[in-house]
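My structure is below; once you've seen it, I'll send some questions.
One protein chain is absent from this view; the other protein chains keep their places.
We just call them A, B and C in the order they show up, numbering each chain from 1.
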Amino acid sequence: MFQVLLFAHLREQVGSEKLAIREKQLTVKEFKELMENQYKLPTQGVMIAINEKYATETDIIAEGDTVALIPPVSGG
Amino acid sequence: MFQVLLFAHLREQVGSEKLAIREKQLTVKEFKELMENQYKLPTQGVMIAINEKYATETDIIAEGDTVALIPPVSGG
Amino acid sequence: MFDIVSRPIDIGKVINQVEHRNAGAIVTFIGTVREMTQDKKTLYLEYEAYEPMAREMLSNIGKEIKKQWPGTVTAIVHRIGHLDIGDIAVVIAVSSPHRSDAYEANRYAIERIKTLVPIWKKEHWEDGDLWIGNQEGTVSYTENQSKV
Partner (left out) sequence: MFDIVSRPIDIGKVINQVEHRNAGAIVTFIGTVREMTQDKKTLYLEYEAYEPMAREMLSNIGKEIKKQWPGTVTAIVHRIGHLDIGDIAVVIAVSSPHRSDAYEANRYAIERIKTLVPIWKKEHWEDGDLWIGNQEGTVSYTENQSKV
């Protein structure tokens, strides 16, 4: 199991700031497919952070990680 | 007659912040020659202001004007 | 000093962080909440951040700058929460022995923030609100939002 943090419009869409995903291990690519298919969350242009670092498609999400969906940012 | 204001090293060289020039009318070019020859003041790279505006070589300095010798600046 | 805060930013304190005996130039960028964007009138903004990651990334931007422009010192503070028109959202201060580096490094910092640091703003207008999708407001997430 691992946690997924949601921000901005994704948080509002889900109505929650966290999801708990009952998977042992996923690549980032597989994780994005899961978000699209099961949670209907758009992931185009959305970056993935694992434990507060940006990840690439082939990085592995493991048990206990904190994953975040990072839509295009607009700070500054 | 007109007044000449001196700044920075030129003021220190002359030991005074003002000169009074007893001429009725001079071009800037003539004025610079006067400064070089009679006052031994270097005028290379020195800009001339007449009444607080930068002047060109052919501008006329007239009775009552305030002239300033402006060596290369170093503010900022 | 690289921080995400919920209270007004004290510009002077951010500048103090980068002052030192061999700083000849300090360039600061202050991002404020603007009322008009094209013809739309903003009422207020809300900023949200992934705080620990945003703090870490601001600090990384400082390290990148020190590497690329040796001798510079950088401080960045970004505010989150409710901001009214004219309020300060971000202050970036960069000091350097020479001015050219301070301007360039400061510009680099704001461009990095607007591309990479996990902070989002939601614009509130009279007729709706919207999470802004990228730094120039050219991408937005209309499908999930109230009509604007």
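The rule we apply is simple: a contact is a pair of C-beta atoms (placed from the backbone, for glycine too) under 8 Å apart; a residue touches a chain by one contact, two chains touch by 3 or more.
It should be emphasised that the depicted structure is a prediction, and the values quoted were computed from it without experimental measurement.
Engineer: Would you mind listing the shown chains in contact with the chain that isn't displayed?
Structural biologist: Those shown chains that the absent chain touches are B, C.
Engineer: In the whole complex, what residues of chain B lie against the chain that is missing from view?
Structural biologist: Per the touch rule, chain B residues meeting the hidden chain are 5, 7-9, 12-13, 42, 45, 49, 52-54, 68, 70-76.
Engineer: At which residues does chain C meet the chain that is not included here?
Structural biologist: Within chain C, the residues touching the omitted chain are 11-12, 15, 19-36, 85-86, 95, 97, 99, 102-103, 106-107, 110.
Assume only the chains that are shown with their structure count from here on.
Engineer: Taking each chain's centre as the mean of its CA atoms, how far is chain A from chain C in angstrom?
Structural biologist: Their C-alpha centroids are separated by 24 Å.
Engineer: Between chain A and chain B, tell me the centre distance in angstrom, where each centre is the average of that chain's C-alpha atoms.
Structural biologist: 72
Engineer: Cα centroid separation between chain B and chain C, in whole Å?
Structural biologist: 49
Engineer: Which residue numbers or ranges of chain A touch two or more of the other chains?
Structural biologist: Residues: none.
Engineer: Spell out, as numbers or ranges, the residues of chain C touching 2 or more other chains.
Structural biologist: Residues: none.
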